[in-house]
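Have a look at the structure that comes next, please.
Removed: one protein chain of the complex. Kept in place: all other protein chains.
Entry: subunit A
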Amino acid sequence: MRVRRRLVCAAAYAVLTLGGVVVLFPFFWMLITSFKPFDEIFALSFWPSRPTLDNYLQVLTATRFPRWYLNSLVVATATTASVLFFDSLVGYTLAKLRFPGRDLVFVLILSTLMIPTEMLVIPWFVTSSERGWVDTYWGIAFPGLMSAFGVFLMRQFFETLPDDLLDAGRIDGVSEFGLFRRIALPLVRPAMSALAILTFLGNWNAFLWPLIIIQSDAMRTLPVGMALFSGEAGSAWNLIMAASGLAIVPVIVVFGIFQRQIIEGVVLTGVKG
């Protein structure tokens, strides 16, 4: 029995390691190509014979990559802040306050989850053109300022808080907003960080709507800039891979730091959602 258990364990390690190598291979190939000079990229070598940083320098100086970074950062930060505030407030209200029409509001918000983004982008674009929002930060960000998914997630968490806690606060004369802000909110911090990370990633990676609403080179977000730049770069794969590296590596570094919170957040959404 003991021997069998050991064998199973060894086989598991072997398969998991092999799978891990396959999963990481695209990153490895991207990185080595990004350090190769142009005349070397079509050789199938697993190491650059003359490693160079030129590709990165060229992407950073000949394109507006730094600006696209900034744009993505601005949009993703603003939408995340907005989602955190409003979704937690709505989730709290739906979970902890009694008022006529509560179930209706909840169903209304939840039902928007079933509407595909493709259906909304056409009216969004029409509205944006009429009001001059095309090619502005506001135009890129406004559809993401709140999320029904976040409302659902936060409501689930606020429901686990005991009502007595809030009633105690009420007796002490804490205002209704104070109850939310000072008593309820600090108790759902794990859910907040999960929501923050997932919202930020979602907006950082958003592609369809930014592709439609952005028209100038300067307003591109990273995914849109990356796609159009790669389309124009043709077969200069060393440059495209350097650009990909610039887009991917910071995200992986952030993931490395917040790995536990990110994975726990996903678990929470999967189990609770």
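Here is the rule we use: a contact is a pair of C-beta atoms (placed from the backbone, for glycine too) under 8 Å apart; a residue touches a chain by one contact, two chains touch by 3 or more; residues count from 1.
Following the convention adopted for this analysis, contacts and distances are computed from a predicted model.
Asker: According to its UniProt record, what is the protein name of the omitted chain, chosen from "Sugar ABC transporter permease", "Extracellular solute-binding protein", "Ferredoxin reductase" or "Cysteine-rich domain-containing protein"?
Answerer: Per the UniProt record, that chain is "Sugar ABC transporter permease".
Asker: Specify the residue from the set A:R2, A:R50 or A:R98 that touches the hidden chain.
Answerer: If we include the chain that is not displayed, A:R98 is the one touching it.
Asker: Among A:L70, A:A218 or A:I252, choose the residue that contacts the chain missing from this document, as touch is defined above.
Answerer: Looking across A:L70, A:A218 or A:I252, the contact with the absent chain belongs to A:I252.
Asker: Quick one: say which of A:F35, A:Y56 or A:F142 touches the chain that got left out.
Answerer: A:F142
Asker: Kindly note down the residues of subunit A that lie in touch with the hidden chain.
Answerer: Contact residues on subunit A toward the absent chain are 8-9, 12-13, 15-17, 19-20, 23-27, 29-30, 33, 41-42, 44, 86, 89-90, 92-93, 97-100, 102, 105, 108-109, 112, 114-127, 142-143, 145-146, 148, 151, 171-173, 175-177, 180, 201, 204-205, 207-208, 211-212, 222-224, 226-227, 230-231, 237, 240-241, 243-244, 247-248, 251-252, 255-256, 259, 262-263, 266-267, 270-271, 273.
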